[in-house]
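Removed: one protein chain of the complex. Kept in place: all other protein chains.
== subunit A ==
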Amino acid sequence: MSNESENDLNSDVLRLYSSSGHEFVLSRKMSYVSGTIKSMLNADNSNFMEDKLSEIKFREISTPVLEKVIQYFYFKNKYTNSTSDLPEFQINEKIVVDLLLSAHFLDT
């Protein structure tokens, strides 16, 4: 495997950590669905540590909620500008309130 494609893959990778320290690895581009994450990573003053390390720790977002948020990033990216019927985006009722709060924080 060439070093170039390795670097490409790694430069697109973002790591998000939940309150319990669970690590989620995802594509940076997908995460831009979140206005908050997008500004953390893209600010003109790109001296933000988050941008350099490509890691963000969310000490107040639990693992199941963070996972649902990331699933939503992929869901949104997939069906934006699509004219076909959207499948339902299922949400476990136990996490609904926390999910709403986190989505608000993340501007998603």
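Quick note on the criterion: a residue touches a chain if its C-beta (ideal position, glycine included) is under 8 Å from a C-beta of that chain, and two chains touch if they have at least 3 such contacts; residues count from 1.
Definition applied: contacts and distances are computed from a predicted model.
A single chain of the complex does not appear, and UniProt lists its protein name as "Ubiquitin-like domain-containing protein", one of "Sodium/potassium-transporting ATPase subunit alpha", "Ubiquitin-like domain-containing protein", "SAGA-associated factor 11" or "Galactosylgalactosylxylosylprotein 3-beta-glucuronosyltransferase".
Even with one chain removed from view, subunit A keeps its contact list with that chain: residues 1, 6, 9-10, 13, 21-27, 30, 63-64, 67, 70-71, 74, 92.
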